[in-house]
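Note that this complex is displayed minus one protein chain, with the remaining chains in position.
For clarity, chains are labelled A and B in written order, and residue numbers in each chain start from 1.
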Amino acid sequence: MDFIYWFDILGTFVFAISGTLAAGEKQLDLFGAVFIGFVTAIGGGTLRDVMIGVHPVSWICSMDYFYAIVLAVGITFFFKDFVLKLRHALFLFDTIGIGVFTIIGLEKALSYGINMPIAVIMGILTAVAGGIIRDTLNNEVPLIFHKEIYATACLLGALCFLLFQSLGLNVIWNQLITILIIILIRIASIKYNLSLPHIEIK
Amino acid sequence: MDFIYWFDILGTFVFAISGTLAAGEKQLDLFGAVFIGFVTAIGGGTLRDVMIGVHPVSWICSMDYFYAIVLAVGITFFFKDFVLKLRHALFLFDTIGIGVFTIIGLEKALSYGINMPIAVIMGILTAVAGGIIRDTLNNEVPLIFHKEIYATACLLGALCFLLFQSLGLNVIWNQLITILIIILIRIASIKYNLSLPHIEIK
Partner (left out) sequence: MDFIYWFDILGTFVFAISGTLAAGEKQLDLFGAVFIGFVTAIGGGTLRDVMIGVHPVSWICSMDYFYAIVLAVGITFFFKDFVLKLRHALFLFDTIGIGVFTIIGLEKALSYGINMPIAVIMGILTAVAGGIIRDTLNNEVPLIFHKEIYATACLLGALCFLLFQSLGLNVIWNQLITILIIILIRIASIKYNLSLPHIEIK
């Protein structure tokens, strides 16, 4: 039960809030909010586990994810004005969540013998798939397909993790440093308004 | 092959009809109707089995699901006026399907050692995920995210099942009674126009 486990729960909590807020934009009911909150929070890890062949998938095996999600959806649903005021703090937590999810996904894939490039994909997928499912259920083209550096931050962080690992860095330090790298790249990309090139076909 | 197995097939049949009718609202072709009919009928159970780690997933292992779905799609596609006239009966069968799917999903999860709160989620998911995939494929925000008591009926029925089980009730009676509870809650919610609170963010 090291620090990354509790960061994982924190990421789950914040992702569930983001799902509930998205449900609010479509005026969904409590069940819609719970459902979208859940899949936003556990969608990425679930897809990863199912494709690697880990079962039952991870969120089923610990009640902490369940409690974190129920708490997040409840608070957001019933105190939405309060939650909306905290958006700056939420952005930071969300970014921490992305970083943690990427490194957890990467390490889990590696621990199952998945080769490195695919393990990097699994790390990115862990971080981004929940938001993609959230937007798809909400009948929108996923936000991260056309705005912001987001998956790129995950990619660079995952590559740094592999590099530092090959250089023999202690795993705890490696986790901390690469999560921080992901956070910094994402914050920098917002600050300097960076985005990826687009493709346009008429 | 107890009664719940045949109720499961009946639920599959009715869910496939609901998928085909939804396909009709988008003027889809026969393949679209078959595909949406299939995923509406087997989507919930498939997601549950994949997350628990049951494989092959259940509908693959018995041809009865296949026959029920093909029959349901065929009848609805080619005799849609007849099927539409039966909507009241269909509503009842659909509600039976929801009840059966919830209790089957719950019991299956419990039998794989999943703990109770997550097993309840698996029960609800079995009942609702097919309809959610149906609406998503049809490019709509899922109906049950903003209308009707539906998942709530499943939740209450699942909790009653666990309660009665802990009180030592015979499993067959427990199945029958809790399915009936789900049906009655859903019918009452329609009759008295009950709905869950909504969240709205401008």
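Here is the rule we go by: a contact is a pair of C-beta atoms (placed from the backbone, for glycine too) under 8 Å apart; a residue touches a chain by one contact, two chains touch by 3 or more.
The model shown is predicted, which means the values in this text are computed figures rather than measured ones.
In the complete complex, the hidden chain is touched by one of B:Phe66, B:Phe91 or B:Tyr112, namely B:Phe66. If you put the hidden chain back, the residue from B:Leu10, B:Val57 or B:Ile201 that touches it is B:Val57. The residue touching the chain not shown here, chosen from B:Ile4, B:Leu21, B:Ala127 or B:Cys154, is B:Leu21. Seen across the whole complex, the unshown chain contacts chain A at 50-53, 112, 114-115, 117-118, 121, 128, 132, 136, 139-142, 144-147, 150-152, 195-201. Residues touching the missing chain, restricted to chain B, are 20-21, 23-33, 35-36, 38, 46, 50, 55-57, 60, 63, 66, 76-77, 80, 84, 136-139 (touch as defined at the top).
Everything that follows uses one rule, which is that only the chains that are shown with their structure count from here on.
Relative orientation of chain A and chain B, expressed as the C-alpha superposition rotation angle, is 120° to the nearest 5.
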